[in-house]
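Dumping the structure here so I can ask a few things about it.
Heads up, one of the protein chains got dropped from this complex, but the rest are sitting where they should.
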Amino acid sequence: MENIIEVKNIKRYYKIAKEEKGFWASLKSLVNKKYEIKKAVDDISFEIKKGEITGFIGKNGAGKSTTIKMLSGILYPDSGTVKIDGYIPYKQRKQYVKNIGVVFGQKSQLHWDLPLIESFELMKYIYKIPKKVYEENLKKFVELLDMEDFINQPVRQLSLGQRMRGDIVAALLHSPKLVFLDEPTIGLDVVAKEKIREFIKYMNKNEQTTIIFTTHDMQDIEKVCERLIIIDQGKKVYDGTIAEIKNKYSNIKNIEVMYEDGSKEMKTFDINKIPMNQVMEKLFTEESIKDISICEPEIDGIIRDIYEGKIELNADTKGE
Amino acid sequence: MRTYVEFAIKKFQNKMAYRLEFFMGIVNTIITIVVYLCIYKALYEGKAEVDGISYAMTATSFVISLGLSNAFHFNEMFIQDKIHDGSITNEFLKPVNFVFRLLWENIGEGLFRVVFNFLPAVVFACFYTKLCAPYSMGNFIIMLISVALGYLVLWLLSLIIQVLSFWLFSVWGIMTIKNVIVNILSGVFLPLWFMPDIIKKIIVFTPFESIYFTPIRIYLGEVTGMEMLSKLSLQLMWIGILGGMAGVLWSKGVKKLVVQGG
Partner (left out) sequence: MGELRTMMQMLKMSFLTRLEYRVDTLVATTAVFVRESMNIIVIYLALLKFDKINDWNVDEMLFLFSILFVTYAFVVSIFADLRHFSDMIRGGRFDRLVIRPRGLLIQLILNNADLMASAGHGTLGIILFIVSAGRVGIVWNATTIMYYVGAIIGGILIQGGMFIFFSSLCFYFVELESVREILYWNMRKFAGYPISIYSKLIQGLMIYVVPFAFVNYFPAQYLLRKPDMANYNELYMYIAPLVGVVVYALAYVFWRISVKRYTSTGN
């Protein structure tokens, strides 16, 4: 498959105005501001193939949103290039955005006081969607996401999960080739999350839609994505499959120890450094231990360890 | 500790925002003064007096009443907001009289605005055009009392409408209409001397004259000696009438709230 997205060495620095206190200082700062530089995105490159689902994760403020904004054409990179489906997003805005759909989980684009269907109608006109395509898509999406019951209800009366489904449909009605989902499962219950995951997978499988997905929920990543890109402090720290990252860290074992007084403690060992038999030996000499259980590393734990700097990523673990 | 620091920062930022607002408020007042003084000047067309009233008197009247009306500005949606978010019942649990607390808060805010909005505007107006000095020291002092009484009349009118929010979902529309009526009939923009006779006759039977026009006439010396006392007692009479009305409405409203549980 050919690449749909090619990102080369993009950088994006922000000038952050220093807050000045006091009336005159703030008046003065209208004219003469002092800035600090924040490296929101610091030299990131990657390629994404047509039809891939890629999970994009990182702590808050790691640079995910800025990257998504550059990919969707809202921001220019300071340096480096973005090429998506033959377009340069921030230069050929109008042509480019016809081919993409964006869902911002935290910012709905639906009209609060009106029935859901009115917002969909608006998309039809804004994207100039042919009548036939619009009707087919609408019918299909409404069925897949079980929306018949509330499509004629004002958005303000919908639950968060229903509203999010509405937002996803609004972003996909024009059959975009590439879809950005920015935290589409935030704040949803398990059932609603599952419904959205199923839908994303369906779109990817049956419509060959390329999907970029940011989330804080590792279940989303495990269930939906094949590939994972981790960003930290503006840099890409991991890029590879989920199986791979799990495999890489299979040497890390978590052992939960229960003491006689009922308290529990989680201990982490690297069996490449200390073999398991030594670990056990060491544990059994401690008298107060009542029980132990060995846990396989979960993706959550691994990611957390990466964020917290417990796991050092070296060149060969970057999956490239 | 961190939380308290956050509180302090928030408070500070709020104050900052207000200060910009005050600065803008002064600019607003000054521009309104310029517009209306130009209008009066054009209306006078160089005549020394119209109906025995000089341009300087008109200008003085306008500057004082506009300044006071800006200074006596407060949140007129306060009771409605308290009813909507349900916090009005908490207020009844506090060991202070809610209405009096409201009055004193508004007076505090009013004094602040007198200093930061009214005085700068007066200083500007003095440089911009010739204004009348107070008729006498005595009149000036009586005027200050009359201003306070005028403020009470204005405040009670607002309170009566505010209290209606026990029955109405929104009093914003009525409040807007009330403010337009007060601004016109109390002579903020066109001093009452120049009103058509029919309106002048009606105004005598309303509290509007007591708001700005009485203190202004005392300041200019149109009213002197014992007549000042009769004007002040007229103001007091209106305070009594409006206060009584507000009191009755308030206790009925509270009863309704208690019975129906909001």
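A and B are the chain letters, set down in written order, and residue numbers restart from 1 in every chain.
Everything that follows uses one rule, which is that a contact is a pair of C-beta atoms (placed from the backbone, for glycine too) under 8 Å apart; a residue touches a chain by one contact, two chains touch by 3 or more.
Computed from a predicted model, the values in this text were never measured in an experiment.
K.L.:
Looking beyond the chains shown, say which of A:Ile10, A:Ile44, A:Val82 or A:Val102 touches the absent one.
P.N.:
A:Val102
K.L.:
Which is it among B:Gln80, B:Asn183 or B:Gln235 that touches the chain not included here?
P.N.:
Considering the complete complex, B:Asn183 is the one touching the chain left out.
K.L.:
Mind listing the chain A residues that contact the chain we can't see here?
P.N.:
Touching the missing chain: residues 12, 14, 30, 69, 72-76, 90, 93-95, 97-98, 100, 102, 104, 107, 109, 111, 113-114, 118, 121-122, 125-128, 154.
K.L.:
Of the residues in chain B, which ones touch the absent chain?
P.N.:
20-21, 24, 27-28, 31-32, 34-35, 38-39, 41-45, 50-51, 169-170, 172-173, 176-177, 179-180, 183-184, 189-190, 194-196, 199
What we mean here is this: only the chains that are shown with their structure count from here on.
K.L.:
On a C-alpha centroid basis, what's the spacing between chain A and chain B, in Å?
P.N.:
One centre to the other, that is 56 Å.
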